[in-house]
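Down below is the structure, laid out as structure tokens.
Only one protein chain is missing; all other protein chains are in place.
Just so it is clear, A, B and C label the chains in written order, and each chain counts residues from 1 on its own.
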Amino acid sequence: MAEMDPQHTKWVMVIDLDRCNGCGACVTACAMENNVAFTGEEENAYGRGMHWLRIVRYWVGEWPNVQVRFMPMLCQQCSNAPCEPVCPVFATMHSEAQELNIQVYNRCIGTRYCANNCPYIARTFNWFDYEWPEPLNFHLNPDVTVRRRGIMEKCTFCIQRIRAAEEEARMEGRPVRDGEVQPACAQACPTEAIVFGNWQDPNSKVRELAESQRGFRFLEELGTEPKVIYLSSQKHEF
Amino acid sequence: MQETTLPAELHERVEELREEHLLLDPRPREEMNRMVLEAMEDVNREYIIVMTILGLVTAVTLFGAWGYLMSKGLGLAGIRRPIYWGLFIVSFVFWIGISHAGTFVSAILRVFKAEFRRPFTRAAELMTTFALAGAGLYPLIHLGRTWRFYWMIPYPNQRWLWPNFRSPLVWDFLAINTYLLGSTMYLFLPLIPDLAMARDKSKGWRKVLYTILSFGWRGTEEEWRHLQKAIQIFAWAIIPVMFSVHTIVSWDFAVAMKLGWHSTIFGPYFIVGAILSGISAVGFILYMIRISVKNMRYFIRPEHFDALGKLLLIISMGWAYFFFNEFLLEWYGGEHTVQEILRYYTTGDMAPVWWTMVICNILIPWLVLWNKNWRRKPWVMALMGIIVNIGMYAERYVIVVGALSRNRIPFDWGWYKPSLVEISIALGTFTLFFFLYGLASRLIPLIPVWEVEEGHHAHGLKRIGKGVVKTVAELE
Amino acid sequence: MSQEQRLTRRDVLKLAGLGGAVAAVLSGCGPTAKYVRRQPYYDMPEYARPGASVYFATTCRECPAGCGLVVRTVEGRAIKIEGNPNHPVNKGATCARGQAALETLYNPDRAKGPTRQGKPITWDEAITALADLLQNTPPESMAFLLGLAPDHLAELVYEITQALGAPPPLRVGALAFMEARNTLAGAAERVFGTKALPTFDIADADLVLSFGANFMETWLSPVYYGKAYGAMRRGRPGRRGILVHFEPRMSMTAANADLWLPIKPGTEGLVAQALGYLVAEAMGREPGEGLFQVDPAQIAQQAEVSLEKLEKVARYIANEAEKVVAIPGGVALGQSNGFAIAQAVLSLNALFQELGKETGVFFTPPVNGEAPLAPATLADIQDLIGRMQAGKVKVLFVHGVNPVYEFPPSWGFAEALKKVGTVVSFASFVDETAAQAHLHLPDHTFLESWGYQRVQVGADRETLSAFQPVVVPVFDTKATADVLLAAVQQVGGALAEAVPYKNEVEFIQKKVAALRERTDGIYAHPHPQVFWNLFLQHGGWWTEQSQKELARGSVLNVQVGEADFDQGDLYLVVFPHPILAEGASANNPWLQETPDPTTTVMWNTWVEVHPETAARLGLQNDDVVEIASPYGAIQAVVYVYPGIRPDTLAVPMGQGHTALGRWARGRGANPLALLGPEANGASDPAFARVRVRVRRLGTRRQLARKENVVGVYGDGRYEPVEAKAESGMKE
Partner (left out) sequence: MYGGYQGRYAPKTFVALYHEPDDAARAIDVLREIGIEDRFIQVQSGVPYRAEFLGRPERPSGVPKYAMVGAFVGFLAALGLYYGTPLLYPIRVGGKPLLAVPPSFIVLFELTMLGMLIATFLGVFVESLLPPVFGKRVYHPEVSDGAIAVFFQVPAHLAERVKQALAATGPSEIAPAEGTFL
């Protein structure tokens, strides 16, 4: 722990696809934590859901040996994020302290270039001003900006939680403890498929899990250096 | 002119040549001035009706729809995840392409001393300016928060934030601004003598207007010298700017990590496409001017359509070459997603658009334009202008929407359907273009009279044996 | 600042001492301060500092599982629901439905206050009216219908009915009978000798055989099973548990299986017995001593399943697996022979024990031995409906269930309801039943309520999970227990003496008083107020040590026989929607917006059709079809689904509301309309026995899917259809 630099963290998520059962708790938890708007049936039918996190489902094989694979897909917080350099106004940028890919809502002017350039299709756009009819708006998280129309948004790794934990740790003069920060998805996940932690911490759970031979990064051949590590699901074959 | 020295038996041939070539058919400058001024002052009822309709339609379909779009959000457009760019960007690229017409005609043809350009340089340059005005709207229209567009401008601000010069959109912004300013100035410089002419010949508000706009031009030697030098510099300098503009527009796509876009050939491919659509649009516009503006049959003749037709054929071949290159090499690459994209283009949902592109840009021009008689028919060239531009619009649609519809995650593929608001705005820029053009046709001399007169000076006839040919003297 | 922050974080609950926010919660919860109030900034409760979060432990009531929650509140508003990490059931996790429960709390379509015949009344009038009903109605013509949660209300109502001499309350709910709780408990009694809902300990199983049990979706205690599933897969280094699932359609649970065998509906029991036979054979038992007298080859043929695959599974069990668990559930128990199937599958566990394997069935011990009131059987319900039909029920009280929506129309509840003199609904929403009620006295939602839930499944110890209000009531609602007690007091006399509680909190405090004497709890304190505070602070009471005792059973050689089916072309699987379940929270927009795991459909009802069947019937994705059974017909949108038997259709529950609110009403269809009134042998409905005909209506309606049809199925072309095509299916 001693070698950890409290000023510099590198947050990493490990998603064990063998544990993930696709239940969707993370999807809802994410929406509730981050004030993600719901858009209704017609908009969703037209591909305009605001889900920051979606569970990509693949069909494998032919009847009757059909199988399903679930893969939660969210912003991969790439180290070499393709979305960042294309933004004309620095609305999406890299936070050097947390090594996160940040979306600055106030700066965004809505060119949507970042979304086109994201190989993970992880970004969503506020097509309209979405509403939470009173009193539904009471549950909006005061730590997270409610986005208005015309701007991009995406998974933030629950940066509000990271920041809170970091400040607390800084005040106590210690590094952030492993497991102290949990994004909403990891916290809700019933199967503990999602594990979150600081890569700089050599004893962290994510480091341990990432060493697994099942580990891979999605589309890593593109050189984006994603910070979400998937552990592949290896089904037993009968 | 030497025709007096020609034998009488060649008289018929000389008449033929004269009818054919504007520059062999001189008329006194006063008369040409009068003709041009007459055309400008010809504000008749039809014109007013057409302009009112165009103006109202533009106000509603473009600005009305845009205002509605801004007040409700971009969701009114048909774009969706993952097709974040739609008709707006298609139209943007299209109009940028059209804007290449003027520069091509007045800069490249000027540099290469292609004499047939003389009567319609201005008509083409006006297209550049107004097409850029239309094109320049789209980056604003397509913004989620249009009212924050100025954040792209590099200026010191209280946010301490400068634009990101690594973003192709900032390159775009710079290139389009350079091009818009450059081509407007380039339109204006040769216009000054003509405005001075109009100043001398008109009365009332026009006199005031032209007095202001002509900046006290008198046609002194110094003025001409500086003007011609400047035009020369512009002609050379604006060509690379023009190339850079469409190259950078193509880089919006080519630098992206998006299969179907990520292609090194996009720069020249886009430029050739732009010139193709620009040149063909010139044909259409000349036809419109010829039929709808007074006295223009004198200035715009079949020879001009013929020349444009030849250019068009060559450029269509050039476009086909790049198109083939792009397609073949992508296909040979064998990348899985790219294969799917190409399949989607050729046989998928995008096929009607894709085949429209191939037919309009290659098949029809190649079948029609080899024939001189067809090339010389203004209406044929006008039709070609429409057809090729449909093809080029289709090309941009395929590239923007088609490539975005397919990505590396099949789960997140998409389809796209332009919404009414989008279509309305796209049509609105067409009416805006024609509206501005119509306005300009009555406000500024559409024909650069001094350039035509210069051409008259430069052209002559020469007898060689029993024949007679056109000769050109190099005056510049 | 850091002091509060540290202490208000979630892990505060791990702290044994009382500090910061916890102390604040304690001081805030005296008898005089029943509710945490939302206050203006100049007069905030001391713990509610602007910007600082306060966390309250409570329990989820979206389904009866009883998961512990910690709700984050800021300035008197509930902001986020998190799992209670110390709770024995869910250990910190939550499901999608629990996450979206804030939208139940803050739903704009909640009932805003008491009404009589749709007209607003005051609570005093309401209580007077209720007292009048209690006083002037013959006790035998009263009826109480309650949901499976909360338990404290059921117990209070039970006491009231006892005091009145009225019939005891019936606890009912669509989810309860889709889970076939009585069947499961009945079979458990026969095989393991305990009449309770068994919990299957899959966390350290090597192989899990699931016969239709959709245990990862909504079944009994999904979060517990989710936790256990994750542990089974990757919780133990070097050992990865395997899931084999038998079900006609690929449910989400099946989707996670290593091997999914789409057996013919109704053959689950036979397959279980065949598998038992094969395992026994593989372990060297002679057929003669084989405990199931079956012919595996013939069963495989009958179930349309590969014998080879069954043998491979059997060999794996025999040779590789040490701990094997067989789970009956879901659609298997809804067959006409569901009770036999349940026994056969549970017997498989017993057989494995006999063969020397470890199995994992245990029962959550009831707190202090007090079991919660069991759900009503189908016979009970039909008896009630019969009495209603005959006009013998003068007053019907309904709480926690929406029978007009949740009972199949073929049971005739809606018609019978019209014969009831006075219907009193306590629903928080104006649901289908409340819309027909004469008196609507809306209860709080659970995040505004007191109470407790007795955990029946998932906990390995005695667990009483507590509710406490995390915010002040949003609307002019009143706790049903308080309303009933107030009415009882107004009636006075013997009744008030028999039910001597001042209010709900006092009732609960009395009920938990006995726990003060327990020393094996996670905390203990003799003083009532301190104990009560600890109870709320921890979100309930449970024992420190695990009381897990794996049950030993005896093999029953039941005659499973063939399942009966109604007339029709295709089998129908009606299943609780993995996200919406039975649909009581269908008005929570984010629940609607959460994609179904396997189809990714949101906001509507779909019908899963095998591609071959679709081709045979000329159906395409997004076609609207009519599905007709002998009992009724619904319209749904076709989803061509690769993971379903060609002879089977499947329709999720949860939609088709005609009331409840703007996001639920007029959306999709309720497949319960297709079900009949037959029972499954244990007096749970045989919902799987129905067969249907399907007919294309010629209209199309685009399903809202997260997936892209073209990309996923590769059929190249996708014709977008107008989302507004179907008039009847939209608001």
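Please note the rule applied: a residue touches a chain if its C-beta (ideal position, glycine included) is under 8 Å from a C-beta of that chain, and two chains touch if they have at least 3 such contacts.
What you see is a predicted model; the values in this text were computed from it and never measured.
Touched by the hidden chain within the whole complex are the displayed chains A, B. When the omitted chain is restored, the residue from B:47, B:162 or B:355 that touches it is B:162. Within the full complex, the residue among B:11, B:113, B:226 or B:462 touching the omitted chain is B:226. Touching the missing chain, out of A:90, A:196 or A:218, is residue A:90.
Among the residues A:79, A:212 or A:232, only A:79 touches the chain that is left out of the figure. When the missing chain is restored to the complex, the residue among A:131, A:172 or A:225 that touches it is A:225. The missing chain lies against chain B, touching residues 28-30, 33, 154, 160-162, 164-166, 170-171, 174-175, 177-178, 181-182, 185-186, 188-189, 193, 196-197, 199-201, 211, 214-230, 233-234, 237-238, 240-241, 244, 248, 450, 453-454, 457, 475. By the touch rule set out above, chain A reaches the unshown chain at residues 78-85, 87, 90, 92-94, 96, 225.
To be clear about the criterion, only the chains that are shown with their structure count from here on.
Under the contact definition, chain A and chain C share the contacting chains B.
With centres defined by CA atoms alone, the chain at the far end from chain A is B. The distance from the centre of chain A to the centre of chain C, with each centre set as the mean of the Cα atoms, comes to 30 Å. Note: centroid distance chain B to chain C, computed from Cα atoms, is 67 Å.
Each of residues 706-708, 712 in chain C touches at least two other chains. Residue positions 43, 46-47, 49, 56-58 of chain A each touch two or more of the other chains. Taken in their complex, chain C has these residues touching chain A: 1-2, 5-6, 9, 51, 74-75, 77-83, 90, 92-100, 102-103, 105-108, 216-217, 222-223, 225-227, 229-231, 233-234, 240, 242, 244, 250, 252-253, 255-256, 258-262, 309, 312-313, 316, 474, 578-579, 589-598, 600, 602-604, 610-612, 642-643, 646, 667, 702-708, 712-713, 723-724.
Within the complex formed with chain A, the chain B residues making contact are 72-75, 79-82, 84-85, 142-146, 148-149, 151-152, 159, 161, 163-164, 166-170, 173, 252, 255-258, 404, 407-409, 411-412, 414. By the touch rule above, chain A contacts chain C in their complex via residues 16, 18-19, 21-25, 27-29, 31-33, 38-47, 49, 51, 54-59, 63-64, 66-68, 70, 133-142, 164, 168, 171-172, 184, 187-193, 231, 234-238.
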